[in-house]
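Apart from one protein chain that is not included, each protein chain of the complex appears where it belongs.
When the chains are written out, they are named A and B in that same order, and each has its own residue count from 1.
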Amino acid sequence: MAATAIERLHRRSLGIRRALGPIAEARGMARGMLWTGAGITLVFVLLAIFAPVLSPYGFDQYQAGGRRFAQLAHPGHGHILGTTVQSTDVLSRIVWGTQTELEVVGLALAFGLVIGVPLGLIAGYFGGLFDRAAVLFMDAMFAFPPLLLAIVIAFLLGSSVSSGVLVAALAITITYVPQYFRVVRNHVISVREEPYVEAARALGAKPFTILRKYVFFNVVQNVPVIATLNAADAVLTLTALGFLGYGVQPTQGAEWGYDVSRAVSDAASGIWWTGLFPGLAIVLLVTGLTLVGEGLNETINPVLRKRSIRRVDFAAPSLEPSTEILEP
Amino acid sequence: MSAVLEVRNLRLWYGTARGSVRAVDGVSLEIAAGSVLGLVGESGCGKSTLGRGILGLLPEGARADGEVLYKGRNLVTMAPRELRRLRGPDLGLIFQEPMTRLNPLLRIEDHFRETLEQHESKLTDDAIRRRSLDTLGRMGIPPTRFRQYPHEFSGGMRQRIMIALALVLRPSLLVADEPTTSLDVIVEAQILRILADLKANFDTALLLITHNLGIVAEACDRVAVMYAGQIAEEGPARDVFAEPKHPYTRELLRSTISLETTELHSIPGAPPNLITPPTGCRFHPRCPDVMRVCPARDPIETRPEPDRRVLCWLYGPDGDIPPGGTEPAERERIALAEEA
Partner (left out) sequence: MNQTGPSLKRYAITRLALVVPMVFILLTLVFLLMRVAPGNPVSAALGGHAPPAVIKAISHQLGYDKPVYVQYAHYLGQIIRGNFGTTISDRRSVGSIILVNGAATLELTFFALIVAIVVGVLVGLVSGRFRDSPIDAGGRLFGIVVYATPVFFLGMLAQLVFGIWLNWLPTSDQASPITEALLQTHTNIFFIDAIIDGNWTALKDIVEHLILPATTLGIVYGGVFIRLIRINVIRTLKEDYIEAARARGINERSVVYRHAFRNALVPVITVVGLSIALLLGGAILTETTFNWPGIGHELYVYLQNRDYAAVQGIVVVFALVVVAASIVIDFATAFIDPRVRY
């Protein structure tokens, strides 16, 4: 019993090593992108986790010690990044906003994967009527501009679901399910005909066993790239929803897109700090996630991968023939 | 007959993560004007690299050393721009797989026009057309198809177009890298006839790279047998086939299928890894005639007959073989030692 558990553990660690292999092998620009992106993303994750400690004030706090903060105070003393027209602290809103962004994006990714991947696996592996119907449906979803779909879903759910985070996450999920579905399905179709899957089928393995053991792990290798790139995209969608006033409501949490929307009217009177800082936060987080995705893509995708090359040196020590075979 | 191309001690190495691949390692060759030299060997012995290396077409990270003398000028040290001007009008190259070698968005006409304009800028539109159609005609492509796109042609026709595209500039040397491998037998025969007639029609020398010994026997004046980046044996095709000197050539000839073949023969073992090739003679781990000297010392090229060279200790020079060196060695033992 113990032996099989260890064996399984060993096999799993092999799988992880195989998946992480390209990351360790990444070279040149891909390596730089991967690590820079991971660094930026990590900073935001830490910011979100430690928001209660790091943030000077609450996200909607406009007074401290019975004194109301100044409205639209310049960045500097007391408020490093200034205050908004509602006297809230810009820095605090950015730090708390990190929490909102990551929560929504995490939820949306999880929903998208949980719905899209199994659907794609089943449609791709079993084919048939279900596959055709699903493909037609997903293709139709592609005809909607993703942002439009997210807006309409958020608009429709807004009146019945009270949690803004959940509304935003669901709205974003719906725009990404077709993508996961399409990628996974197409990959499954190509894997399905591979000799090792044929062999498993010939040996009488049950369809779900084959799906779980052979197809799933093969297909799932593509998912990290899509997931990180989609996470970047999801942040943009979420902030766009916030900008238009959907999703997370101002009373429920800080959201960067909403802050920028408020700042557009500030900009008309030359006030820059209320919009610049939350905007930069969006740019930085999306850039970080995109760098991770692109870096991964470049190290995993053989077409884009650049092999490392050791320079040719003709003067390298030549092959010294051994003379020992001549000695009697 | 003077040599149109002379290769002297050429080395072409690729850089990889695990070290340098010695794809071509000290090769010397001569090709006389208007003659056909066959270059044979197993896959991965460096023959394609040699063919491309002559034209200076090597992938990133590869380096060349030695001399490739074309009409007395060394191509290895030549400026890239000058070498580029020689490609086409002096040195032509045709490839193994014709399907992907034509730009799918350009008409056949555009390919010819571009090539001729590049190298003979004084030609008029009319002259370009005439020259192209004439060359295509000799390859059996009718003028009506001049304005069609590559996807409208079959593989054999595309290969004939590729040959015409190389010959329209009347190069002195044409390198043909397995030009018939991806084609069916009938088309293969057509292409071979075209290539064999090159001398008569264009006075072009041909370096024909192939792993098909039948083609060499049929079409070549001379043959060079390549093994692990080196020329094992070279000489007139008829003589080499009639009386092979190098054990590798002998084994290679035995492993081909002919009408008299009763059982298939194959050379034991696999072609060596070219990053760390076997010491001494590179063929020694697979050689049926291996002697004690073979793994110990690099063989020295000898001329057992006036017009032939061979790289094998069986032919001496005796003065360089240490005492006891000609004793037979056990193949298995050496193979094991090789693995360790």
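The rule we apply is simple: a residue touches a chain if its C-beta (ideal position, glycine included) is under 8 Å from a C-beta of that chain, and two chains touch if they have at least 3 such contacts.
Fair warning: this is a prediction, and the values are worked out from it, not measured in the lab.
Engineer: Going by the contact rule already stated, which one of B:85, B:129 or B:250 would touch the omitted chain in the full complex?
Structural biologist: B:85
Engineer: Using the definition of touch stated at the top, determine which of B:162, B:191, B:312 or B:329 touches the missing chain.
Structural biologist: Selected residue, touching the omitted chain: B:162.
Engineer: Specify the residue from the set B:14, B:70, B:95 or B:313 that touches the hidden chain.
Structural biologist: B:95
Engineer: Determine and list the chain A residues touching the chain excluded from the picture.
Structural biologist: 28-29, 136-137, 139-148, 151-153, 155-156, 159-160, 232, 236, 239-240, 243-246, 257, 260-261, 263-264, 267-270, 272, 275-276, 279, 282-284, 286-287, 290-291, 294, 303-304, 306
Engineer: Residue-wise, where is chain B in contact with the chain that is not depicted?
Structural biologist: Residues of chain B in touch with the missing chain: 55, 57, 84-89, 92-93, 95, 97, 100-106, 114-115, 118-119, 148-149, 151-152, 162, 165-166, 169.
Criterion: only the chains that are shown with their structure count from here on.
Engineer: Using mean CA coordinates as chain centres, what's the gap between chain A and chain B in Å?
Structural biologist: Here the centre of chain B sits 51 Å away from the centre of chain A.
Engineer: Considering the complex alone, what residue numbers of chain B touch chain A?
Structural biologist: That would be residues 11, 13-20, 60-63, 65, 276-277, 279-280, 292-293, 295-298, 322, 324-325, 329, 334, 337 of chain B.
Engineer: What does chain A use to touch chain B in their complex?
Structural biologist: 307-314, 316, 319-323, 325-326, 328
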